[in-house]
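Here is the structure we will look at.
With one protein chain held back, the other chains of the complex are shown just where they sit.
Moving on, here comes chain A:
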Amino acid sequence: MTDSKYFTTTKKGEIFELKAELNSDKKEKKKEAVKKVIASMTVGKDVSALFPDVVNCMQTDNLELKKLVYLYLMNYAKSQPDMAIMAVNTFVKDCEDANPLIRALAVRTMGCIRVDKITEYLCEPLRKCLKDEDPYVRKTAAVCVAKLHDINAQLVEDQGFLDTLKDLISDSNPMVVANAVAALSEIAESHPNSNLLDLNPQSINKLLTALNECTEWGQIFILDCLANYTPRDDRESQSICERVTPRLSHANSAVVLSAVKVLMKFMEMLPKDLDYYSTLLKKLAPPLVTLLSAEPELQYVALRNINLIVQKRPEILKHEMKVFFVKYNDPIYVKLEKLDIMIRLASQANIAQVLAELKEYATEVDVDFVRKAVRAIGRCAIKVEQSAERCVSTLLDLIQTKVNYVVQEAIVVIKDIFRKYPNKYESVIATLCENLDSLDEPEARAAMIWIVGEYAERIDNADELLESFLEGFHDESTQVQLQLLTAIVKLFLKKPTETQELVQQVLSLATQDSDNPDLRDRGYIYWRLLSTDPVAAKEVVLAEKPLISEETDLIEPTLLEELICHIGTLASVYHKPPSAFVEGSRGVMHKRLPARTGSGESTESPDVGTAAGGSAPEAAPSIIPSQGDLLGDLLNLDMAPPTTSGPPPPTTGMQMGGMDLLGGGLDSLMGDESEPLGGDIGGSPAMGAGFGAAPAVMPASLNAPVGGGLGDLFDLGGVGMPMGAYIPPKIVWLPAMKAKGLEISGTFARRAGVIQMELILTNKAMSVMTDFAIQFNRNSFGLAPAGPLQVLTPLGPNQTIEVSLPLSTVGPVMKMDPLNNLQVAVKNNIDVFYFSCQYPISMLFVEDGKMERQVFLATWKDIPNDNESQFQIKDCHLNSDAASSKLQGSNIFTIAKRTVEGQDMLYMSIKLSNGIWVLAELRVQAGNPNYTISLKCRAPEVSQCVFQCYEAVLKN
């Protein structure tokens, strides 16, 4: 039997001939013709003109022919919807066929035809097939529901197919269960907030039972679905883990990886001192290692995932370094990934072996691999201090090979090593200088120039070296130009007498002959600095630089957590959240690891639930108005996170540039040699205007009635009072993902007449955070910090600190929308971050807000009725007295109370910090939980906010 001949017909008039053959009486000839049509279709020829003729062949008892016609239909039905209708009858008839294989075939194919008219006819057969006696038909119908949902979601819901699908989860046949789970998971993905999958302990139990019985693919569907569930407590978590662990011995790598995903996620909930926890950790290592004996493509997927796993839980594979050694005939993508993991696992215990391997790799042929190996040696030096010396000598050996790209790569990493261990390995500089001429890549040239500038006083001919670079200044890349500028300025500050000419030359090159604004601006700043105050210039340019951290290449913790929830999938291969590469609504949802919950604790916490529910709390802090974003973007232009390959000096540049934004001084702007610096300067004038006013305000705000410390004192007394002012619960304002690991949550409170911003700062990054400061943008009520942010000790990784910041209301005013919106900038040694939050307006209600009765009456009449607004407060079960005293706690004062026909009318007054009065009439009817409130104010725009406060105060 040879079908290949069908591929060879290429002559003209082919379509015409085919048409004749399709209409032939002979069955064999017909079949041959259909095969030819399919072959043409495969190659990409348009054979849609044959549609009616092919469809005519559909009515046949030859299954092979029928399948071919169906294949044709699936391809062309969409382009010929009217003709496709001709096929409907046959489909409907086939759905009733005695043979289950034919019934399934018909329903499977119908679902693939995306023509509305056909879809209408599909509903009835599908309903029958979902309840078919044969499991093969049911499992096919289950998938068909997902197909139909993709075409017409509304139809699926209206027809009640979702419920039928849910019922199939309890089907007796494991394959039906697995397909139903797959279909439901897919549908649920496009409805993030529906509770479609409705995972609860009972349904989980069913899934776990089916897990033992279904095909390998079914096991993957079920495990992937299980991973979306969040157990109620650690006990449930453990029992699921126990039932999933046997999957780690499955021959199918995807089953293993999906099981690893479930375990990694649920393990989060287990207490670390539990015996089971450590048992589980031990059980994870062998299957992960076994994945490395799979085919290379799977090894690649496994390695990308292992890379995530070792970042999250380094203890699992810490003894397995050897399995990541590169084999000579590994494909290049496997080699590169193994190298990455080797560096992650490198420690004092195994560094000797690792270095020996890396040295071996550095002599291989593949350029990328060799470069990465060289860079890895440098990373080892930075990571394992004890090995630094050996790493440096290994690098020197490699430089001696004179292989061009090896030398360049080595110089780049040696610069990093200098940043980690200053004044330790400078003896190698001479060797480096020997290779100056061979450097042709910008990164290597920039690194070399940085070294020369930084150690100018120890290099006798530093001026000559730098001068040699200066000749081709205009042909260099920006990176090199910036570096050269800074290096020469450094040299000048160190050896002023001999290099005056040089520095003038470079300054004029940078400022007068360059079109690059970054370069020009940096040049000007140096120039002015040098001409106004050389001493200050020295302090700025030659400032001591912070040591670089060893783990700059780690994935940011929040992203890592999300990726752990996606183990095995494309997201884990790309190391990107699904939203970065998936279009539309699918996958936009962020998954995260569950928090640890003890068995006795409440299960109602908002982020416990399905993945769909989990996304809700995150939505809140992301409402940053476009204004703020714009400002943020302007300044964030070049604040990209440090990457693996990025040279560390820019990192400092960023930090310093950031500091300047709030510090106001020019000192650190000079930073050193970072290329992003120019961007900062470009942005800062705008910011300077925005924040420039702030320091001036500060002294004034200190005159506010009570200072910060005193406020705290009063605060202590305030706690005991029965009716304190309403304080909203703390919410996350700035998620760690947006702020390089700094998470800020907080709330506002008014304590003893002082407005406080109460913040919780959490460091979720790997490095220590220091130098915190805060600023507000102009806002509706002139809120401004009344003192500096009191974070005196550095904030270590995973540390949390609570701070309260007293606020004054005498800052610059600008009307915001919504009125109570506040844009905040917080900076630390890493960067400046922006977020916006909303404060309850009740904070601004002052203590002397009780109006005289007469004044109240007069004012009420005085304010035009247009300014009155009425609101309903629902479901409030306080009586009028309780409400009154509760409101008083928040400085809403009741002036009078009147009772008319069982309805209490409370008259109240409020004074805002800026002197605006708000008058209110609250109507409370006994037994009716709904209150009516009328607000009158000369500035009616505050009414909405005031109403919100009423609601918040009364309901809490």
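Brief remarks follow.
The criterion applied here is as follows: a residue touches a chain if its C-beta (ideal position, glycine included) is under 8 Å from a C-beta of that chain, and two chains touch if they have at least 3 such contacts; residues count from 1.
By definition in this document, contacts and distances are computed from a predicted model.
Not every chain of the complex appears here, and the one that does not is recorded in UniProt as "MHD domain-containing protein", selected from "C2H2-type domain-containing protein", "MHD domain-containing protein", "Ubiquitin-like 1-activating enzyme E1A" or "Methyltransferase small domain-containing protein". Interface note for the absent chain: among A:570, A:773, A:819 or A:857, the touching residue is A:570. Of the listed residues A:81, A:135 or A:753, the one in contact with the hidden chain in the full complex is A:135.
Within the set A:167, A:198, A:297 or A:881, the residue that contacts the chain not displayed is A:297. Within the complete assembly, residues 1-4, 6-7, 35, 38-39, 42-44, 61-64, 67-68, 70-71, 75, 98-101, 105, 108, 111-112, 114, 134-137, 139-140, 143-144, 146-147, 150, 173-176, 179, 182, 186, 212-213, 215-217, 220-221, 224, 243, 245-247, 249-254, 256-258, 286-287, 289-290, 293, 295-298, 300-302, 322-323, 325, 327-329, 332-333, 353, 357, 360, 363-365, 368, 401-403, 566, 568-574, 578, 581-583, 586-587 of chain A touch the chain that is not shown.
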